[in-house]
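Before we start, here is the structure in question, set down as structure tokens.
Only a single protein chain was left out; the remaining protein chains are all shown in position.
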Amino acid sequence: MSSSADELARRAAEAMWSGDHATQGLGMELVNVAQGFAEITMPVRQEMVNGHGICHGGFIFTLADSAFAFACNSRNQMTVAAGARIDFIKSAKEGDVLTARARVVHQGKRTGVYDAQVVNQAQEVIAEFRGNSATIGGQLVDESAS
Amino acid sequence: MSSSADELARRAAEAMWSGDHATQGLGMELVNVAQGFAEITMPVRQEMVNGHGICHGGFIFTLADSAFAFACNSRNQMTVAAGARIDFIKSAKEGDVLTARARVVHQGKRTGVYDAQVVNQAQEVIAEFRGNSATIGGQLVDESAS
Amino acid sequence: MSSSADELARRAAEAMWSGDHATQGLGMELVNVAQGFAEITMPVRQEMVNGHGICHGGFIFTLADSAFAFACNSRNQMTVAAGARIDFIKSAKEGDVLTARARVVHQGKRTGVYDAQVVNQAQEVIAEFRGNSATIGGQLVDESAS
Partner (left out) sequence: MSSSADELARRAAEAMWSGDHATQGLGMELVNVAQGFAEITMPVRQEMVNGHGICHGGFIFTLADSAFAFACNSRNQMTVAAGARIDFIKSAKEGDVLTARARVVHQGKRTGVYDAQVVNQAQEVIAEFRGNSATIGGQLVDESAS
């Protein structure tokens, strides 16, 4: 993978991130992005936990889904999630800092398969996620721009 | 299904709901619950949308996952989500009001399969969700109490 | 659903079935087909069981996948399976006769979601299957023919 491909991935990610109320509002931070890869962190806040002090699985999915979105859009081809499966391995609790790392498993012309693993600050696996992407046409940034 | 089973479902749901920061913080409302069934609504707020004004799929999953949780705990047996698959059918946008209806497909001794459908205010299908539950022991409310 | 839609479903199914070595070789029988629906039976033969006398899950999947294929091609639009998830509920054994009933959950322009339930001769649930279909263009039979 060339560095220009990774540079394009970074530019596409910046375009996606700006104006993204959802990821920003949840306190996510985009740590790393490259072609076919993205890494995002999210702290487990009080408003993410249920009555047992455990992080709602929906927020864990949302973190993984965000990493998946940045990874599958990293080629600068507009791509959406068609579906996804998550397996919950271990619960997360308030104060944990979760990291999702998404990577391409297979990318075809229009559809792709991506995996994301969610771990906590002790690198314990919290969830395993597999998403199906669909390329819908269009680009995120102008590739001819310098 | 007896009315006492539905009454127990409602009591279990009340116990789950109180102190559940996650569902309350997202503006969800528990519309209906019965044995093996739950219906929850959620408005799509500005903080749920990405740069394209489209609701982040993670929040759609979270709504479906919440309905699933209330449905699979409706027998008053402590139950968690082991995993789930979602298929995204149509995008949701800011201002939409989404409804998730979850129902039991199969409930065994310790594991179950539940489906949840998410629709918008026009009853258009937004997503189809299927979750795997695992009963972990313990009850949500004291069944001997009147 | 009009009877002409069901008649078209039957004609498309006949076109699919003839020359289908896979379904015929496994002893499957197409019991019923209508628009968005198909029902297929399969006996569990000795060559389908593993060392414990239990039917290999792959054959249970294959039965469900076949019912899915006939259901999602019932509109006479060439359609393939893009993916599927199966949950194994109860084991099947040699001599059982399994029935898979597939029905449409959602059919969009190009993609669809279909469920198939597999039961044994005692109507006990053996597996729950959910498939994703993709319409690829072309028809199975000439609709203008009488």
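Each chain carries a letter (A, B and C) given by its place in the written order, and its residues are counted from 1.
Criterion: a contact is a pair of C-beta atoms (placed from the backbone, for glycine too) under 8 Å apart; a residue touches a chain by one contact, two chains touch by 3 or more.
What you see is a predicted model; the values in this text were computed from it and never measured.
Only one residue from A:Asp6, A:Glu29, A:Glu47 or A:Asp87 touches the chain missing from this view: A:Asp87. Of the listed positions C:Ala81, C:Val97 or C:Val141, the one in contact with the omitted chain in the full complex is C:Ala81.
Residues of chain B in touch with the missing chain: 82-83, 85, 111, 132.
Those residues of chain C that touch the chain absent from the view are 15-23, 25, 46-51, 55-59, 61-63, 65-66, 80-88.
Although one chain is not displayed, chain A still touches it through residues 85, 87, 89, 105-106, 108, 113, 115, 125, 128, 130, 132.
We take it that only the chains that are shown with their structure count from here on.
Chain centroids computed from C-alpha atoms place B closest to the centre of all protein C-alpha atoms shown.
Over half of the residue numbers at the chain B-chain C interface are used by both copies of the sequence. If you average the CA atoms of chain A and of chain C, the two centres end up 35 Å from each other. Distance from the chain A centre to the chain B centre is 23 Å, each centre being the mean of its Cα atoms. Within chain C, contacts with two or more other chains are made by residues 85, 132.
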